[in-house]
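This is the structure I have questions about; it appears just below.
Of the protein chains in this complex, all but one are displayed in their positions.
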Amino acid sequence: MFEAIAFYLFAFLTIVMFYIVVTTSQALYALTALAAGMIFISAFFFILGADFLGVVQIIVYTGAVMALYAFGMMFFDTTRGVKEKQGNKYIISGLSTLAAVLIVMIVAAPIVSKNIVAYYPVVEGVGNVQQVGMVLFTKYLVPFELAAVMLLVAMIAGIVLAGKKMDLSITLMSREEIEAMKDESNKKVLS
Amino acid sequence: MMEIGLNHYLVLSTILFCIGLVGVMKRKNLLMLFFSTEILLNAVNISFAAISHYYGDFTGQMFAFFVIAIAASEVAVGLGLLIVWFKRFGNVDLDSMSSMRG
Partner (left out) sequence: MEKYLYIALFAPLVSSLFSALFTATPKKLFTGIIGSTLIGLSLFSSLVLMIHIAGGGEPIHLELMTWMATGDLYIPFGFIVDQVSVTMMVVVTTVSTVVHVYAIGYMDHDKGFNRFFSYLSAFVFSMMILVMSDNYAGLFIGWEGVGLCSWLLIGFWIHKESATWAANEAFIMNRIADLGMLVGIFLIYWNTGTLQYHEAFEAFKTLDHSTLTMIGIFLFIGAMGKSAQFPLHTWLADAMEGPTPVSALIHAATMVTAGVYLVIRSNELYSLIPNVGLFIASLGTFVALFAASMALVNRDMKRVIAYSTLSQLGYMFAAAGLGAYWVALFHLMAHAFFKALLFLGAGNVMHAMHDELDPFKMGGLKKVMKWTWIMMTIASLALAGIFPFAGFFSKDTILEAAFAQHHMVIYGVLLFTAGLTAFYSFRLVALIFHGEDRFKLFGIHPHEAYRYMLIAMSPLFILAIIAGVFQNGFFHMVEEILSATEYHIHSHVTVWIMLLGTQIFVGLAIIYAYKKYARGGITVPDGTSEVEQGFFYKLLINQYYIPYAYDKFFIQSYRKLSKAFWEELDVKVVDATVDGIAGIVYGTGKATRGMQSGNLSVMLRWMVVGVVVLLSLAVVYALAVRYSGNLPGVGV
C-alpha cells in the first residue's frame, strides 16, 4: 500500500514539475523545476529497488548536470522572461497526444511473449550495489571503459569550446612575459 | 489500482516522454530545448528500471546507468557549443539559427 501511495505521489509531482519546465517563460523557474523533477525520479528508482541507480541519478543528474545548466544560465538576463514565438499549438498538442496514445497502446497491450529469458538475472541475497558491481565489471566491462573515455573526451571538448585564450600557456611563460602581457591588456583597457 | 504493476510505470514513462516531446516541439530557446531533452532521457530511464525490476533482469539498470553517463557528456558538449554560439551571435533563438537550410 505504501508503494501505491508513494508511486502516485511522486508520479504527480514529477509530472507537474516537468510540465512547468516545458511551459514556463521564466528560465530560472524551468531550471529549478527540472532539478526538482530529477530528484523525484530518483525516488522512483529507490521504489523499484535500484538503489545504486537512484544515488547515481541524484549525484550525476541533479548535482553535476544541473550545475552545468546553472552555469549556462549565467548568459541570460534572468529577470525577464524568455521571449519565444509561439508555434502552432494544435500541431504540437495533436502530435504529442497521438504519440502518447500510440505508445500507451503499445505498452499497455498484454505482453505477447511469455517466455522472456532474463540475460542477467537478479541474484538473490546480494545487495543492489554489489550486484551492480558484479555485472558492471564483468559483463559490461568494455562499455564501462568506453564510457569513461567518452566522458574524458566530452570534458576536453567542453574545456576547449568554452575556454578563452587557450593558445597561451601561462605555466610555461616566464615572469617577464606574464608582466608584459598584463601591461598590454591594461594599455588596451585604458586607451 | 492499488497494485502497482509494470503497466503503471510504463504509462508514467509515456506521459513524461510526451511532455518532453511537447517541450522539444514548442521551445524556441536553445537552452530550454536542452531541458526538454533531459526530460526525455529521464522518462526512458524510468521505464528501463521498471522493466528490469519486474522481469528480474539486470540489463535494464545497466542501460539506465549508461544513459545517465551519456547524458552527462552530452550536456557538457552541448553547453560548450551553446556558449560559443552565444558569444558569436548574441542570442540563442532557434529561428535565427537556420543557416543550414536545404
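A and B label the chains in the order they appear, each numbered from 1.
Just so it is clear, a contact is a pair of C-beta atoms (placed from the backbone, for glycine too) under 8 Å apart; a residue touches a chain by one contact, two chains touch by 3 or more.
Note that the coordinates shown come from a computational prediction; the quantities given were computed from them, not determined experimentally.
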Displayed chains contacted by the hidden chain, counting the whole assembly: A, B
Residue, one of A:Leu13, A:Met73, A:Ile103 or A:Val122, that touches the chain absent here: A:Ile103
Candidates A:Ile20, A:Ile58 or A:Ile92 - the one touching the absent chain: A:Ile92
Interface residues of chain A (partner: the chain not displayed): 87, 91-92, 95-96, 98-99, 102-103, 105-106, 109, 112-113
Sites on chain B contacted by the missing partner chain, in the whole complex: 21, 24-25, 27-28, 33, 94-95, 97-102
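Here, only the chains that are shown with their structure count from here on.
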Centroid spacing, where centroids are CA-atom means, of chain A and chain B in whole angstrom: 8
Chain A-touching residues of chain B, taken from the complex the two chains share: 1-4, 7-23, 25-29, 31-32, 34-36, 38-39, 42, 45-47, 49-50, 52-53, 55-59, 61-62, 64-66, 68-77, 79-84, 86, 92-93, 95
Touching residues (chain side chain A, partner chain B) in the complex: 1, 3-4, 7, 11, 14-15, 18-19, 21-23, 27, 30-31, 34, 37-38, 41, 44-45, 48-50, 52-53, 56-57, 60-61, 64-65, 68-69, 71-73, 75-76, 82, 84-85, 87, 91-93, 95-97, 99-100, 103-104, 107-108, 116, 118-122, 131-132, 135-136, 140, 143, 147, 150-151, 153-155, 157-162
